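Removed from the display is one protein chain of the complex; every other protein chain stays in position.
Chain IDs A, B and C follow the sequence of writing; residue 1 opens each chain.
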Amino acid sequence: MTGVDIVIEFKDVNKSYKNGKVALSNINLKIDKGEFVFLVGSSGAGKSTFIKLLLKEKEVTTGKIIIEGQDITKIPRRKIPQFRRNIGVVFQDFRLLPNKTVYENVAFAMEIIGQSSKNIRRRVPFILGMVGLSDKAKFYPHELSGGEQQRVSIARAIVNKPSLLIADEPTGNLDPSTAKEIMNLLMDINRRGTTIIMATHAKDLVDKMRKRVIALDKGKVVKDEERGTYNYDK
Amino acid sequence: MTGVDIVIEFKDVNKSYKNGKVALSNINLKIDKGEFVFLVGSSGAGKSTFIKLLLKEKEVTTGKIIIEGQDITKIPRRKIPQFRRNIGVVFQDFRLLPNKTVYENVAFAMEIIGQSSKNIRRRVPFILGMVGLSDKAKFYPHELSGGEQQRVSIARAIVNKPSLLIADEPTGNLDPSTAKEIMNLLMDINRRGTTIIMATHAKDLVDKMRKRVIALDKGKVVKDEERGTYNYDK
Amino acid sequence: MINSIMYNIKEGVKGVVRNPTMAVVSIGSVAASLFILGIIFSIVLNVNNFTMLIQNQFDKVQVYLEKDLSSQDIFNLKNQIEEIDGVKDVTFESKEDALNKMKKRWGKESYLLEGLDNPLQNSYIIEVEELEDIGKVAEKLKKFNGIEDVRYYRDVVKKLMKFSDLVKTSGIFIIVLLASLSLFIISNTIKLALHSRKKEINIMKYIGATDWFIRGPFIIEGIILGGLGALLALCVTYFGYDYFYNKFSVPSYSVFSIYILPISSIVDSLFLIFMVMGIGIGIIGSIISLRRYLKV
Partner (left out) sequence: MINSIMYNIKEGVKGVVRNPTMAVVSIGSVAASLFILGIIFSIVLNVNNFTMLIQNQFDKVQVYLEKDLSSQDIFNLKNQIEEIDGVKDVTFESKEDALNKMKKRWGKESYLLEGLDNPLQNSYIIEVEELEDIGKVAEKLKKFNGIEDVRYYRDVVKKLMKFSDLVKTSGIFIIVLLASLSLFIISNTIKLALHSRKKEINIMKYIGATDWFIRGPFIIEGIILGGLGALLALCVTYFGYDYFYNKFSVPSYSVFSIYILPISSIVDSLFLIFMVMGIGIGIIGSIISLRRYLKV
């Protein structure tokens, strides 16, 4: 059954940017359905690049990325939106729509997949409650603190119950206790079957959770460990 | 000598935003010259607001903020640039100029205070070396990782050797070892006489350094402790 | 379906309301460009109309009859003239009529003409169908018996025709040119307006919105802004023109009188042009300018 359960597979993936910078080199790895994977590595190691490739925000230079049996480096332009909708993403820079309120930002993710407004009206407040932002529903992004923006980004990522959730530094702007709550939330989602890939610098969280840890250094995988810890050879 | 050494004093400061949100209430505190102060508190507690008031990015609703004997809530508009130049700031959202390279972003801070281009050419590479970005001097901000952008922001804040350095979450996007290096850098600067105010969620750093900790909760000071730790009553 | 249309309209209106600077600037630019177009359009229509009116003054040949013709001769002559190709109408002007006209023209000095033995001649005034044929008709008339003199504004006619050609050609040229320039300015405005929302559009794409889902509200926004701009331009043009009309129009049809078309006779075409251009540009401009930002 090995072949069936693989959600994501990187095959000889290389990524260099236009200015010549090699951000990822020779990445080969498989991530199974339902796994919880930490992506660690020092600043500039290539974590965000890894995530951007998964989302087709950037294109691989060489190699293949196969998701659910489909080589995403080859899917046609018009099928990209459909593909992205199955993935919930928390971006490192949040990417909230500046002209929409917190409520509307989260609702927007449901609108684009054609959810009924009845469903939206029921689910959005529920999710905002989960991330602790019920009282900020009518705020605009620029009226929020850094941590609040991050939580809106998380709410938007999980509102559609995606089968794959990718989070880039989702606790970077959060205090330890809020961070712990958010981690519990992600664990919960993971237990219900969602595959989660999370780039993070939060050593204590990684060490405590004992999940699979993939460490990047200068664009290379330097560690890939089940039930691992944050530490990696530099 | 008490009066002379006070660099910053908050007197009954209240801040509520246009939408009615009370971000800070009744803040009274003094910070001496050469102190290193951690500003902690959960997400949305008011840390960034505190910092924005210090910079006159936002105006107090009531109360006074006195810096070096001058009530900054009353300084005329045209004197604000002069005032801001004495303060180095690391913003939570980095605020790099998108159309300037890393080098130019840092150099810009020197240009506005009228430094000679000879000085600039000598000092900027030196500072970039200190934050570990020598090889990224010609990159534009959008070509940098989150942590790299944060370090550019730090480089820009310290390049002019300000007498007061304010840093909002300067290690939020950094891995533990880079974070430690940056903290050592800040300590160093502090030892040479610069007053530092740093908002942070990095519990382990705060606990290890044992400096003054001011904890905010829902806009109120709930703890103000010399040689304190991150923990605070919620 | 209805749901989706409602969504687009709702979002489009929100887009307008939440970017007031951009809305004002866009509406203003559309209105300004169309207003310029309106001015030129009005000028060309009027000059064209004016030239045609002048032409009507000159598409006539007057032939003076010899003094000793009998009424029968005169009558026969009329029949002969009417048979010439290109002749539209033939009117008799007796020498008494001519004298009366002259008296009228002389106004208060007309007493000089009183008691005079009428020195004028009977004449026929011949209207031609096409101004171009007037030369040929005149040539033929010269060969008739009983006609003493043939008069028409030969030089004037030639030059008038050249002038009218010039007005038509350059009018069309200028209108086409201005329409393109307006298009250019408006689509620039849209391009810039979208440029400052580039990030917003990118974000939508990154979370899985389809191109049409993103375009919808922007197109509605384009329609609203373009339409409002067009209406504004129409109002300004309407009242401006009307003011001008009341100030300068002289209701007379003779040569060099200032006959301005009333606003009512051009407002329909203006409305159509403005609306089609304003809204059309809004839509096309949105779609084209969005294209580059949707490529992520």
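Here, a contact is a pair of C-beta atoms (placed from the backbone, for glycine too) under 8 Å apart; a residue touches a chain by one contact, two chains touch by 3 or more.
Small disclaimer: the values here were computed from a predicted structure and weren't measured.
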| item | value |
| --- | --- |
| Omitted chain - touching chains that are shown | B, C |
| Residue in contact with the excluded chain [from B:96, B:127, B:167 or B:182] | B:96 |
| Residue among C:52, C:181, C:272 or C:288 that touches the chain left out of view | C:181 |
| Interface residues of chain B (partner: the chain not displayed) | 55, 57, 78, 81-85, 87, 89, 91, 95-99, 108-109, 111-113, 117, 156 |
| For chain C, residues in touch with the removed chain | 21-22, 25, 28-29, 32-33, 35-36, 39, 109, 142, 155-156, 159-160, 162-163, 166, 170, 174, 177-178, 181, 184-185, 188-189, 191-193, 195-196, 198, 244, 248, 250, 254-258 |
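The definition used in the following text is that only the chains that are shown with their structure count from here on.
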| item | value |
| --- | --- |
| Chain closest to the middle, measuring from C-alpha centroids that were averaged per chain | A |
| Furthest chain, CA centroid comparison against chain C | B |
| Whole-Å gap between the CA centroids of chain A and chain C | 63 |
| Chain centre separation in whole Å, for chain B relative to chain A (CA means) | 29 |
| Length of the line joining the C-alpha centres of chain B and chain C, rounded to whole Å | 67 |
